Structure formats: C-alpha cells, structure tokens
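As you look at this complex, bear in mind that one protein chain is not there, while each of the others sits in place.
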Amino acid sequence: MTNQKQDKNMGALGPYRVLDLTDEKGFLCGRLMADLGAEVIKIEPPGGDPGRSLPPFYKDDPHPEKSLYYLAYNASKKSITLDIETTDGQDIFKKLVKTADFVIESYRPGHMDNLGLGYEDLSRINPRVVVTSISPFGQTGPYRNFHSFDLLCSAMSGHMFITGDPDRAPLHISLPQAYLLGSAEALMATMAAHYYRRKTGLGQHADVAIRDAMIKTTVNTVPMWEYKNEITKRGGVFWTLRGEKQRVLWPCKDGAVSFGMHGGGFGAKTNRELVKWMDSEGMASDFLKTIDWENLDMETATPELYNELSDAILRFFQTHTKKELAREALDRGVMLSPVQTVADISESTQLEARDFWDEVEHWDLNVRIRYPGAFIQITETPCLKTTRAPHIGEHNEDIYIRELKMTSEELAILSGARVI
Amino acid sequence: MCRQALEGVKIADFTWAAAGPLTMSYLAHGGATVVKIESGTRSGASRSFPPRGGEGGMISSMMFSNDNSDKLSISINMKNPRGVEVAKKLVLWADVVAENFRPGTMEKWGLGYAELKKINPSIIMFRSSARGQTGPDSKVAENGITLQSLTGFTSLTGYPDKNDPTPPWGAYTDLTAPALGAVMLIGALDYRAKTGKGQCLDLSQLEAGLQFLAPAILDYHVNHLCARRMGNASSYGVPHGVYRCSGNDRWCAIAIFDDREWKAFCRIMDKPEWLDDPRFATAIARKKNESELDHLINEWTVKHPVEEIMNLLQDNNISAGIVENSADILNDPQIKERQFFEKLEHPHLGSFFHHGVGFRLSKTPCNPRTPGPILGQHTEHVCRELLGLGKDEYENLVDAGAFT
Amino acid sequence: MSKQALEGVKVADFTWVAAGPLTTNYLAQCGATVVKIESITKPDGIRTFPPNKDNQAGPNRSLLFSMENANKLSMTLNLKHPKGLELVKRLVAWADIVAENYRPGTMERWGLGYEDLKKINPSIIMFSSSAQGQTGPDAGMGATGITLQSLSGFTHLTGWPDRDPAPPWGAYTDLTAPAFGAAALMAALDYRDRTGKGQYLDLSQYEAGLHYLSPAILDYHVNGRVAGRTGNAQPYAAPHGVYRCSGEERWCCIAVFNEKEWTAFRQIMGEPGWAKEERFSTFLKRKKNEAELNALVETWTSRHSPEDVMAMLQEKGISAGVVKNAQDIYEDPQLKEREFFKKLDHPEIGPLSHRSVGFKLSRTPCGPIRPGPCLGEHTEQVCREFLGMSDEEFVDLITDGVFE
Partner (left out) sequence: MASEKTRDNQTVLGGYRALDLTDEKGAMCGWALAALGAEVIKVEPPGGDPSRSIPPFYGGVPHPEKSLFFFAYNTNKKSITLNLETVDGRVIFEKLVRSADFVIESFKPGYMEAQGLGYSALDHINPRIVMTAITPFGQTGPYRGFKTSDLMCSAMSGFMYLTGDPDREPIRISVPQAYALGGAEGAIATMTAHYFRERTGEGQYVDVSIRESMLKTAPYSLPWMEKYGKLTKRSGPYWTLMGQNTRVHWPCKDGSVTFVLPAIKINPDLCRRFIEWMAEKGIIHESFNRIDWNHPDMASITPQIQNELESSILNLCKTLTRSELMEGLIARGITAAPVNTMEDISRNEQLRARDFWEQVEHGEMGASIPYPGAFIRATETPCVKKHRAPMIGEHNREIYVDFLGIPKKELVILKVAGII
C-alpha cells in the first residue's frame, strides 16, 4: 500500500484509503484525513447524503450540491453512492474494505452489526482495518440508543448549563459544535489506532462518544462539584472561572472585547501593561499603579478590590473602538481580543499573511470560493490544498468501473435496484 | 344519455385498415360524430378478417366492429364525380378530415389539404401514414407487420440465444401511432374552437413509433450501444421473466427488483439457502447466473397453477401476473369488474364483446355504445340528417351512382 | 494491563496552561510516554488553577491540573542553567516528539527552535501550538482561550438575537485545537516511521478554530451574510431549544424534526388545544411562530422534571435531553457504565475523578491511569531510565541546581 512518489507531496496520510460512511456527526473527521492526504471515499446513500440539505446554501439556493455546510466538511473527498443495507451493497462494500485502511461511520450503535458489517465482520475481511464509530453516547451504556441532535450533546455535556445569561435558558453556540468536536475526537482515536496498527499489524475498533468529547468544555466545573459541591452556574459575561465572578466580556465603543483579569504570574504582565496603557491616557488611578500584580490572587481577592479594578478597566475600554483596542493590545502585549464576526475574520491580515485561505474552484457553479485552509502548517507533508466537495456519486466511475472493474451493465442492475 | 366529452365534434373519416380507424376510435368513444367514408369497391381488409359474418359487400368482421364501434358508415363511390361532391359536402360539414392512405391519394381525389381549406377554411386535416407525407420514402408501401420491423420493434423482440428475432404479434405500430395522433388531434380541435384556425397534421407512424423506443435510441446516439433483444430479461431486475406453470402453456410473469422482494421470494419458494448462495445472493450474481436461476425457478413454478403463483407472490407484494391468453382476458375478474368490454348486438355477428378505451372519465363516459357499422349503413342518415340534403336531392345522388 | 496504542511514543512536552497540555493529554491517555518539562521557579500556571485542595493554591493542589495532565511524567529543569539546556538536548535526542505552546520565538530564544532540534535529532517531530501561528504580523499576540474564542468568532455567535453575546463558557478554542494537533502529530509520526523524516508542525489555534465555523465563513464569502446569534434555534427543527422544567434551574432540550415526531409530541403533552391551532399546523408556521410555540411548550415542560421529559420523549423516539449541570454529569448513568471518570488517588489531593478521552479503542485501552504528576515527581526516573544517567551525574546535576 506504500506507493507514494517522494517528489510530490501526498500529505502525511498519502498512502491510505478511508471509507467514510458518516453523516454530519462525523463529516469533519474524514475531511481532516483528506487534508492530511488520505484518499477519503464518502459513501452516500443513493440520492445523496441527508447532510446535503443542511444550510447555509450557495446563493441561498437549497440544492443538494449547494449546501455550504456539506461543501465545507466534505471538501477534498471523493463520493460514491451505495446502499449498504442491500446484499449487493454489502458485497461491494466488503470488496472496498479489502482495499481500505480506515472505515468511519456514524450510524446508530448496532446498525453496522445488524448489517453484518460490524467491526468483527470487517476485521475478518481485512484484519488491518481500523473502524471508527462516532455516536452521541458511544456504542455501549443505557443512553446508547438515545435520539440525538447536536444541541442535545452540548446540553448533556454540561457546557450549556454554564453558558448564557442567568435569567434565560442555557445556550449553545449558534453554529452547532458538538458533532464537530466529536469528529475531531474521532480523528484522534483513529490515528491512535492507526499508530498501533503500524506497530502490530492489527486493526481495531474505535468507539467515539460525541458527548464525552464535549465534556472537556466544562473545564473545572466538574471537579468544583466533586470537591466543593458547588454547581457552577451561568453568569452571562461574568464567569466563575477562578472561584469568584469575573467579567470576561467588556463593552467598548462599538462592540465588545474579551479580556480576562487573571491574577498571579499568569496575568501579571498583561495587567501591568494595561495599566501603563491606561496611564498613558490618564485613566490609571494611583491605586491601580501600585498593585503587586505578581501576588494578586483572584481566588482570594475581595469583591471590593475586584470591582474597583474592573470599573476602571470598563471605563477605559469604553473610550476605544474594537479595532483600536486590538491593535494597541497587540503592540503592548496585552491579552485581549475583539469579538469578531465572520466578516472581521475574513479581513484578517494575519490569516492573509499566513496564506490561510484556499481558493477552491467550483467549475459547476462557475465560481471560486475561499475556504479555511490547512488546519495545521506542516513542513514536510503540508496539508493538501482544499478541493471541491464531490457531487453525489461523482466517483462512481472511478471506483466501480476503473477500480473494481465492474461493467456498465452491472452498474445498470445496481442502479435499477437502487443499490447505487 | 349522459353528456360526452367530445360531443359536437364532427369528423369525416376516410381512414381504413387499423392505424387510422384506431385513432378515430378514441374520438368516437369520446362522443365525436365520426362518419366513416368507405366505398364498396375498397372497403378495407379489416372488414373481412375472420371471424366474420354477412355476405359480399355487407361483410362484417368482429375485429372491424371492434375497431369501428360508435362510428357511422357512408359508402361513396369516389370514382364518380357526384360521389366526390358528397365527400366535399362532408368536408364542409366536418371539423376534421382524417385519412391514412398512401401519401398522394387524397390529392388524386382533389381532397388535398389545399383543396379542403378552400372548401372549409378552418378544417383540420389529420393525416397518418407509414413514413410521413414528405421525404423520399413517403410513398413506399407499408403495412403494420412490416412497419414494426422498420421502426425497430422486431429487432428488439426475441430470444437472445437464437439467430433471429421474433416479430411481435400483430402490428405493434398500429397501437403506438393512434395513441399519439389522438392527443394532438384533440388539442387541435380545442385550438380550433378557441381561435377558429384549422391546420394540417402529418403523423408518420414510423416517427410516432420511435417515441416508444426513445431510451434505446438515445443509448445508441450517446453511448453507441445498439440495443438487442433479450427475451424477457430486464437490464436491472433479476429474476425477471416468464416461468412455466402446471397445465398446458401456462406461464407466470415474475419480476424482482430489490433485496426485499428477493428475500420474500426465496422464503415463498422455500429456498432460504439461496440467500447465502454465492450464485444468487446479490443481484449482480443473480444476473450472472440468470439462466441457471431461471431454470431453478421454473422447477418450482411448473409444479403449481399460475393463478396460485400469482396470488401467492402478490400477497407478498411481489410483481407477478398470468401471461394471459384470450380466454384468460375474457374471464379476467379485473376486466369484468371494470367493464372494459361492452357486449354489443351486431346485426350479422350477434352479441359479442367490444373493447373500450384504457381509461374512465368521471363525468363523461367513453364506453362503446354501438357496434361497428355495416357498410353504408348510415348513408342516408348522414346525407339527410347531417348534411341536410332533401329527399329528392339524396335520391338524385343515389340514382347518379354517387354511392356504392 | 493490555498494551496501549501509543506505547513507545516518546514526547518531550514543554506545553503549559490548556491548549498544549490538552493536546499531549491525548497522547498520554493512549499510552505515550509524555515528559512534562517545567521549572520549579515557573511551573505551569494551571498548577494553581481552582479548585485547589482546601482552597489553598500550591503546585500540586489543583484538581484541574491533575485531570489535564494525567498519565504524564513531570521533570523540572532550569533552562537558564547551561547544563539545563544540555539536559534538554539529551531529552530531544531521546524523544520522537517535542511539543510546546509558548508565545512564538520563545523556544528559539532558548536555542530550542526546530532548526536547533533537527541538529540534535534529525528525525524529530516538533509541534508548536500558538494563538495565531508562528508567522504573520500578529504571531506574537498574547492570548488566552477567553480572548481567542472572541477573535475566532465563537463569542459573536453565542447568545440571544436580542442581546449582546453571552460568551461560550470556558476557553472554547482550547478545546477545538488539541484533537487537531494530536491527530496531525500521529500522522507525522506515521510518515516518519515510513520515511525516516521528521518535520515541524505549526498549529494556529485561531485557524484550527475557524474549521469549526466553516459553513458560516463560506456563507459570508459566497452570500455576503454575516452569521449572527440565534439563541438555541436551528432552521431544521421546531420546536428546537431548551425548556425550563420543574425544580430550580432544571432544563431539558427538545428537538422535533418531522410530522411524525410532532404528532407524538402532541400526544405526550396530552393534545393541548393550542397545539392544534392553525398557527402551528405546518412546519413553516411552527417556525414562523416559534417564540409563541416555545413559550407554550415550556408551560408543559415546567410541570415535569427534565429527567421525566427526557424519558417520555426518548421513549417515543423524540430527541430530548437533560441540560446537565456538574452534579448531573457525575451521576450520569451512561458515563458510569462507560467508566468515563476514573477515580485516582492523588498524593496531595486524595481521591479524584479524572476524565477520559471521548473514545474507546477495542484492543488498546486508553484513559487516565495515574493522576497528574507532582512537580518534578519524575525527574530522577527520567534522568536515570530514559537518559541513562549515572547516580553520580544525577547527583552532580542536583547539586548544580539544574533541576530547579
């Protein structure tokens, strides 16, 4: 399976093939593997993946080939159509498994087993194969069959309970995140299993729980309960991250900036530099200027002290715009960021300078679209340039006819029987 | 009597044989007044098709009666100028003049479209011919038997293991041409009613027939694959064919298209082992081993009556049906319940079934009401009632030999 | 204990705070040998992050630190000491991977940039994680997860449409970057095993985070639309959101995707009159009147505990889940059955639940085995076992203050 040419970058995973059976729960996993050079074959049900109906759409045209959600997370993949619930589909899938290094799926737990395509079945065909299952709660346990949606995974991870305003319902991020985090977790699981296979020749089954991957977002609130029986509650722009309520979002002239007032060594430099900055504009009180930042412990600081500090900073920020604050903070080494919109992000000189964006040709739409590019910069095997997500079954000919040597007549049978 | 959809539509119908009269049938059943213009010397072969009754010029066949029910017959001698005069009166009366002679015939009688228009500016002329009114081969003789070969239907019928195709029984293009011809004709009638404009419709039975082979033609044009006969096989369903059942020449058509049907079928045949049999487990394998599979299915079907197999498979939501012969059709419970056939009393042939159309309209019936006319049965009625000729005028024409 | 997947992978880990240690956390939990390098004078800031044992900060008292650094080894070093740097180079020679997440330029200042490391160990893989990458005008910008999630757009996208953003709790980009980085590291390791070539990996947490917003970014690039906050609403379901239940601060999330579910949901609610009103009769109307719909759904949910709502709805195939607080998570039966938390005895803190990675591998167990290391706990072990140091040398280095 190692046939890479040394002169051309094929990415770190160049020699490997991935069969990607996921829906939106696992799209990102295969996408990142494709970025790393793997040949990722998305196996869609005849008619196309249901994820193709997810908004937003190109020019707001709700069309299966125009879902920007789908395009974003299936870029750089190939697509074939195959109904693996049919005997023919299973037969073909098994042939493909022989050629594959990875299988990623996100069906309800047990579904692949019921089809005779569970890990045990696939490992008999190809003992080296790594099968990654992505599901909301994992393949085992009382919740394994729960009906789920993205928000539910966030809700049950603890992250939502602490996000949002205290007088309103818990919140999730408006662009749902749980499935994406689950996919990233799945990638890591897959790669760990891959490494083990390299050493031993043995494949294995990776069982990824999206909710479990999301629990990390609760940072320290879980031990807070275990150790102190304190349930951290949501406080809008005030967090109880370090024991006491702290403001993390500060209104300014034209929006808001994020800034954490940290104590001790961690925040000392930033705090000192901020006071210098305020002082340069005549807004630092003597009290501020005399604080020993290195030894200020926010966990034990009195509310009075905290309020005095934050009132001063709040007043200061309100005299500036987002842009001014961001620029000056960068120069002064103050840890502060403006609350950016996607429009702000797209204008970032930093991203431009790092050549982050990939211009992707969509000949079918007669347009080039800017995509987020390499998720990591790598010297020897850089991430491959993003290519357009495949059309439904775009690579049927490549895989079925050129590779599996099936005939047009056989494909006609499979089409008529709605197998492909 | 109920209202009919095409009530009031007037047709001077010069058509003969099958393709033309079958087109006019749709209009006659729909309620149009269709006056069939025949001549005693040229009454059309179909009048003499057995089984038949009557004698000489008055001969009638059951097939003719079927194809021409609900029509009126006037018998004109077109070689007699007075006869042509009557024909022209009919043109003036009519909304539609229909014909399916070899191109040039109507012109010979002075009844080409240009002439008709002079008589009746808003006339619709419906012309059906083997290869259309124009082009180098337009006047080549053709009949339904040869036309279905010309159109390609014959090359697409037969057993793939034999050297030769088998002609489809009957004259298949006689079915395809009327279906499309009638569609446009009714459209033209509606158009005329709204705009007062007539027109000439030129139907090539070859071209109309090709519409029914369009996918195969596109396959040739695009993929350069020339479709071939493949018995009863389908390019995707498998098993797909007719299987011998118990009894003499009894067959059941069975078609299986997907996994669910295949699994149910194996269960019904008590062959659960086939589900794991590498020869049959997948559709592709079944296709590869189709003749072997067909053979094995035959071993099962041949032990059972076809009715039993049909019902058993249909109960399991699998497509299966009797290959019906004429007796089956006449006794078919579905056909009976839908009253597809109408029993009409024919003066020479007695009472027998006449076929209707393949559809029912909720407000306006289309069933056959009167059997095919005897030659010239309505000559006087047409002249007197429809054309409004006086008694003397009519008798004068009779004496002049206008009618045969 | 069975073999672990990454047994034998050697990591010299200079990372600190969150985004870096969480990356190496994956490697450590999967069996890699991860040596965390700190200095006694300037330990990882998270070592004092609350909650601390008895609310007293101290290097070995932070519960969060122990969780994030489970399975790792801790070695202390004084990098300002010439012998300290020497020792680091020996570690680099030993290691497969060097990981760090300082502000760009820091490692170079210490003489530990990639070029330097390559000289020591030509096939070394170096991993740098930073806020905005190693290059570009803003590379040097200091950031924490709190500020970076605003820069990356997450803050703007969290909250109610009628209010200012309510930033996502925690430091969201600290969670989005690590899995990307760890997986890329494994890919680089695989490449090195095949080709012998190491390389340098530069992860910008900002850029990695943007991949979690790709659809919104493409929407802007293509349609010019700037995504905004939508609370808990989503276009594909109605109702879709979080509903107050009985009890204090008890909530349940519910999503109804289709008609079947809507019908079942109405039945579970006891077919209240409002649910049958015209304004909720179609999906479009439910979407249009979503605010009223949500309020009415809440009148029902508020009479039940979230656990009851979840159970009732899940039983009928409707997605519903308790919005869990920290206590709920500890008591969660699913997590218990999957042994997500492992209670480990920390020498200073005592027994403490450590969370696992979000996956299970069928052959090679992963998860916490040892609590996060005390500062310098493994200095001697690393020197003797990994670097093959003699007693004499080790004692000399202690004496020289190299380990401070």
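So that you can tell them apart, the chains are marked A, B and C in the order they are listed, and the count of residues begins at 1 in each.
Just so we're on the same page, contacts are C-beta pairs under 8 Å (C-beta built on N, C-alpha and C of every residue); 3 or more make two chains touch, one makes a residue touch a chain.
Treat the numbers as computed from the prediction; the structure is a model and nothing was measured.
Participant: Taking the whole complex into account, name the chains on display that the unshown chain touches.
Facilitator: The chain that is not shown touches these displayed chains: A, B, C.
Participant: For the chain not shown, which residue from B:K197, B:R279, B:K303 or B:K391 touches it across the whole complex?
Facilitator: Of all options in B:K197, B:R279, B:K303 or B:K391, contact with the hidden chain holds for B:K197.
Participant: With the full complex in mind, choose from B:E55, B:E337 or B:D392 the residue touching the hidden chain.
Facilitator: B:E337
Participant: Can you list, in ascending order, the subunit A residues touching the missing chain?
Facilitator: 46-48, 50, 53-57, 60-64, 392-393, 396-397, 400-401, 408, 411-412, 414-416, 418, 420
Participant: At which residues does subunit C meet the chain that is not included here?
Facilitator: 235-237, 257-259, 281-284, 287
Keep this in mind: only the chains that are shown with their structure count from here on.
Participant: Just say which it is for the chain contacts: an open line, a closed ring, a star, complete, or other.
Facilitator: line
Participant: Can you check how far apart subunit A and subunit B are, centre to centre, with Cα atoms defining each centre and the answer in Å?
Facilitator: 64
Participant: Taking each chain's centre as the mean of its CA atoms, how far is subunit B from subunit C in angstrom?
Facilitator: 74
Participant: Any chance you could list the residues of subunit B touching two or more other chains?
Facilitator: none
Participant: Mind pulling the residue numbers of subunit C that touch at least two other chains?
Facilitator: none
Participant: Using the touch rule from the top, collect the residues of subunit B that touch subunit A in their complex.
Facilitator: Interface residues on subunit B, with respect to subunit A: 223, 234-238, 257-259, 262, 275, 281-284, 287.
Participant: Under the touch definition given earlier, write down the residues of subunit A that touch subunit B in their complex.
Facilitator: 85-88, 91, 406, 408-410, 412-419
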